[in-house]
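Can you read through this structure? Questions will come right after.
Here the complex is missing a single protein chain, while all its other protein chains stay put.
And now, chain A:
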Amino acid sequence: MARVKLDHIYKKYTADTIVVKDFNLEIQDKEFVVFVGPSGCGKTTTLRMIAGLEDITGGDLYIGDRRVNDVAPKDRDIAMVFQNYALYPHMSVYQNMAFGLKLRKFSKSEIDKRVREAAKILDIEHLLDRKPKALSGGQRQRVALGRAIVREPQVFLMDEPLSNLDAKLRVQMRAEIRKLHQRIQTTMIYVTHDQTEAMTMGDRIVVMKDGIVQQCDTPQIVYSRPANMFVAGFIGSPAMNFLRGEIAEEAGKLYFRAPGFSILLPEGRYATLKSEGAVGKEMVLGVRPEDVHNEEMMLSTYPEAVVDAKVEVTEHMGSEVYLHVSAGSQSMIARVNSRFHFHPGEPVKLAIDLNKIHLFHADTEQAVVFHHTEKTSPVTVDA
């Protein structure tokens, strides 16, 4: 079991090809951390640097209390699981799981004990005599996990391990890996491009873009308080709505003004907005689709945040409907209950939940950070 610390880590291929820039993170013992970001953001490279498969150009990497920059991968006490399962086609599942230990000269009885324990944890005891060819994708991935578990490493590194599985199996394996983590209580670092996977699996998630860490926090915080527009747009599906406009002051009140609509901002946010110089500036208002409502109760709760919109497209998702609308010159998605029926071209009134809005500087794309003590709601609703 071990902590992993990345201290100002850099990876450069050439002077102008920097794939990881100033990566700082301290992963606690037994923590499950997920690196997430679009293709080419440097997440896999960072993982491979932790494994020792890539050299570190700058900074210090610690596993436990030991600096491991120059420690050979085999001496770092880690195990890796990849998207392609790394199974030996001619060997049975048992032999596949035992192979790594055999190479490391473990005794027969120790190998047998570890393989059977891992097989039990992964529920593959009945498959031990089969060859990989005779296994389904999910079973193969379980064997691949088993191969890592028997090594009893300090840290598990997983690089997109579920990418090869179909959507349904992916959901199932997601939960199983999470359970596995609870059972074996080992530090795990998991790389994925899939934000749902990150949100559902990680104790903390690290959102990366262009080799730079954008935000690192619990899934709840990353979702509810994104640090910038990239994180806000990347995490959550459908993605957060971004509306461009200007903060205007009128008779002591602050409004978010966009072509075609205007929203009265909660008084609790005035101080921060003023201190950040947002008044009179172009800003971006972010609101998640589930925070845009069409119910009468919400329309009356936030009369100052009602937007007149026009339905463009509706997407039925079963229990809910994604309403693609245009408001002024901008478009927006609302997630509404499926008991409502809308038709393209129909006008609709939508209320934005002012408790849940985000404001970003249009130029830097950074979020305006409001303090927790600030009251954000202008009205209270009687239940």
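Going forward, a contact is a pair of C-beta atoms (placed from the backbone, for glycine too) under 8 Å apart; a residue touches a chain by one contact, two chains touch by 3 or more; residues count from 1.
Convention: contacts and distances are computed from a predicted model.
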| Choices "Nitrite reductase large subunit", "AhpC/TSA family protein", "Spermidine/putrescine transport system permease protein" or "PucR C-terminal helix-turn-helix domain-containing protein" - which one is the UniProt name of the chain not shown | "PucR C-terminal helix-turn-helix domain-containing protein"
| task | Based on the whole complex, identify which of A:G59, A:P73, A:G233 or A:G260 touches the chain you can't see. | result | A:P73
| message | Can you say which of A:F23, A:Y85, A:Y190 or A:F256 touches the chain missing from this structure? | response | A:Y85
| query | Among A:T14, A:Q220 or A:T364, which one is in touch with the chain left out? | reply | A:T14
| request: Go through chain A and note every residue touching the omitted chain. | output: 13-14, 17, 38-40, 48, 51-55, 72-74, 76, 78-91, 99-100, 103, 137, 147-148, 163-164, 193
